[in-house]
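Let me give you the structure first, and then I'll get to my questions.
All protein chains but one are shown in place.
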Amino acid sequence: MNNPYLPYPVRIDSVVTETEDRNLKTFKLVFLNPEDEQKFKYNPGQFAELSIAGLGEIPIGIATSPTEKGFIKFTVNKVGKVTNHLHNMKEGDIMGVRGPLGNWYPWDALEGKNVVIIGGGFAFTTLRSSIVYMLDPANRSRFGDITVVYGARSPGLLLYKDELAAWEQRKDINMHITVDGTDDPNWKYNVGFVPAVTKQKAPSAENSYAIICGPPIMIKFTLPVLTELGFPPERIISSLEMRMKCGIGICGRCNIGSEYVCKDGPVFTLEQLSKLPNEY
Amino acid sequence: MSEWEPKIVAFLCNWCSYGAADLAGVSRLQYPANIRIIRVPCSGRVNPKFILAAFRSGADGVWVSGCHPGDCHYIEGNLYARRKFALLNSQLEYTGIVEPGRLHFSWISSAEATKFAEVARGVIDAVKAAGPARHFIKKQAEVA
Amino acid sequence: MREYTERIREAAKRLLSEQRVDTVIGFRRGTVPFMNEPFLVKSVDQVDQLYWDSNCGINLANYLPKRTDRVAVVAKGCDSRNIVVHLLENQIKRDQLYILGAPCRGMVDKRRMMADLKGKEPLHAEENGKEIKVSGRGFQVTFDRQTYLQSNCAICTHRNPVVYDELLGDPVEEQQGVDRYPDVRRIEAMSVDERWRYFQELIAPCIRCYACRNACPLCYCPTCFVDESRPQWVGKTIDPTDTLTFHFLRAYHVAGRCTDCGSCERACPVGIEVRKFTKKLEKEVKELYGYEAGVTPDQRPPLDTFKPGDPEPFIK
Partner (left out) sequence: MSDIYISRGKFPEIIGQLMARYRVYAPVLKGEYHEFAKIEKTEEADLGYQNTRLSPKGLFHPHAERMFEYSLVKDDPQAGILKEAPKDFSPRVVLGIRPCDAKAFQLDDVNFDTTAYQDPWWVRRRQTTTLIGLACNEPCGTCFCTSLGTGPFDTAGLDVLLVDTGEGYTAQVLTQKGKDVVGITSGWESVSRTVSEKMEGLRKSAEDSLGRQFDFDPIKQKDMLELFNASFWDEVQFACINCGTCTFLCPTCWCFDIQDEVWGDKGDRIRLWDSCMFPLFTFHGSGHNPRSQKLQRVRQRFMHKLKYYPDKYHNGAACVGCGRCVKFCPVNIDIREVVRRMSATCVCPA
């Protein structure tokens, strides 16, 4: 019997420090057994359990897109026991990955639609996955306009800065990068909170879906903006965070109402969320 | 096989006993090498959990040493500690977790290098007499 | 003990309607024999649910920390001592409390009655003065209340509340010449290996549900040491070393604070005599520092103070 609790062994191929506070690092992982990579078929929006023997597991969104082959990447914030240890791990170290887990952004429904991506802080990981996925030459024609509003507290706290810069140059994606504030005189993008920038850029709700991930306070103030722009609740998509253990809907920990966030989520539409207890 | 040598964890106050250990070393006073020193800011900083953690990890003995009453760098840390340790000591023996001779407390000032070496030898002898730790060691969890 | 029921209701009604308090904490009658449920009365129309008999062994002081309202609470001797401990530890303010003191003749031990019923299931229990009439399918037995007291109540020396705003009845006679520690001395007399085995066997049935900890009014830490992860002091499984670490440290954390109210033992679903851990500490505190928890509102708890000449025979 296939054991869904058994992680695939992986090797850390590289570690990149993303932010100036050094609290976020991106780990590029390569499967030790190539056949495991074949089994690890995922969609943007899914997550995986990163496993470190002796410490435990952590559920982390997959930051790479399935169009990127040969490796997977995770951007990890340093908060607890496992993540602190992970931040001290080096290239070549062995760890485990279990997944892919959970549902994903509704790519079938998004086909032929404009996609508005709104992200804040380090919740940009599965959004990066989604952007890379949609921009892939094989996929780009499947989607309409792509608009991205991405904010962080300061320029140094933005993730994936090189890619952001590259996307800025492209014609097939509307990038709106913003920071809450900066004293950098050379800052060439927006200054202001994500809700305000969203309101200002006013992406059209027509034939559009919005995917929103970020700190609760950002989501709280952005949702009214989206509603004002005409996005109905069933076209606003978000991803929940919960404490998880098994990741496969068995251990019961991430239960909200009749859903398990790990298996039935983490992606929910605003409409679905409105029918659930707000214990998240 | 070589003869068993006990592992002893010593929590030494930075302001006195740790200095005494240093002085004992500089003065070339001899005592066996069974003691692993952990420097703490005050004997009052030694949480009973530290002592339990040492035993759980397999220490054969634990020794806590601080400043003489009245000499605490923080005025009264060791006086609170004294009450804490009195109860801990008796409860550990009462529950059979620690046999007599494994857990030691002392007051040693930074000038008392000779006393430090003497007490160290005494602690080591007592732990040797108690033998290898048997009771309270966390090994592989006893689960299904 | 049942006569308090009416007085509690009367007092609750009066205090609520005079707006002396916002809420009243007492018990309501349980749904199964030998059990009552701690109950918060918020309005006068709930007052008649209040109830009192010999099955009110849960310590109501447990429900006080961090309360912000003005609250009346029914307090037995032990509960009142725990209120004193709360006051000393700033968990609640005296002026928000209205203590309905319940001079207490002891609570009964469900477990011992159940044991003597030998598998027969009690369906009804009714207390009448000194007797408890128990009946079930095809049987009826009468238990003598005094014989079936909780073991901590049988050796209680503070049956009357030590602080109160009014008493629900005349003070009861305190038990005289009680030997509180025969069991402690019996364990002390064992060899160290016997003591180790004794405590191993004592905790063997533990399922780590933490009912003992949570029933205790003293266990109000925002994060208990068993829940700390950095570092993790103790494993979470039922491994004997981990379970013993938990019980040892739980008892140690209540040293000099424990009033021997017996809530921990009463709450334990698997019948572990967890007071075996706490009573030794209580005895030591009394012998070394002459302190009894919760009896003197103006004296700091023993581990929160010291005397220059404290005994130190164990220190080199």
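Letters A, B and C name the chains as they come in the text, with residue numbers starting at 1 for each one.
The working rule: a residue touches a chain if its C-beta (ideal position, glycine included) is under 8 Å from a C-beta of that chain, and two chains touch if they have at least 3 such contacts.
The structure presented is a predicted model; accordingly, all values stated were derived computationally and were not measured.
One chain is not displayed; in the complete assembly it touches the shown chains A, B, C.
Considering the full assembly, A:S51 is the residue among A:T26, A:S51, A:N114 or A:S238 that touches the omitted chain. Across C:V44, C:M114 or C:V141, the single residue that touches the chain missing here is C:M114.
Note on the undisplayed chain: of the listed residues C:Y210, C:F225 or C:F314, the one touching it is C:Y210. For chain A, the residues touching the chain absent from view are 1-7, 9, 51-58, 79-80, 83, 93-96, 241-243, 245-246, 248-253, 255-259, 263, 275-277, 279-280.
The chain not displayed touches chain C at residues 30-32, 35-40, 58, 62-63, 111, 114-115, 119, 121-123, 136-137, 205, 207-211, 213-215, 227, 235-239, 266-271. In the full complex, chain B contacts the hidden chain through residues 138-141, 143-144.
Operating definition for what follows: only the chains that are shown with their structure count from here on.
Separating the CA-averaged centres of chain B and chain C is a span of 36 Å.
None of the residues of chain C touches two or more other chains. The touching residues of chain B, counted against chain C in their complex, run 48-49, 52-53, 56, 69-70, 76, 79-80, 82-97, 99-100, 104-107, 119, 122, 135-139, 141-143.
The part of chain C that touches chain B in the complex is made up of residues 187-188, 192-199, 225, 231, 233, 235, 237-242, 244-245, 248-249, 251-252, 255-256, 277, 280-281, 284-285, 288-289, 302-303, 306, 308, 310-312, 314-316.
Contact residues on chain C toward chain A in their complex (touch as defined above): 229-230, 232.
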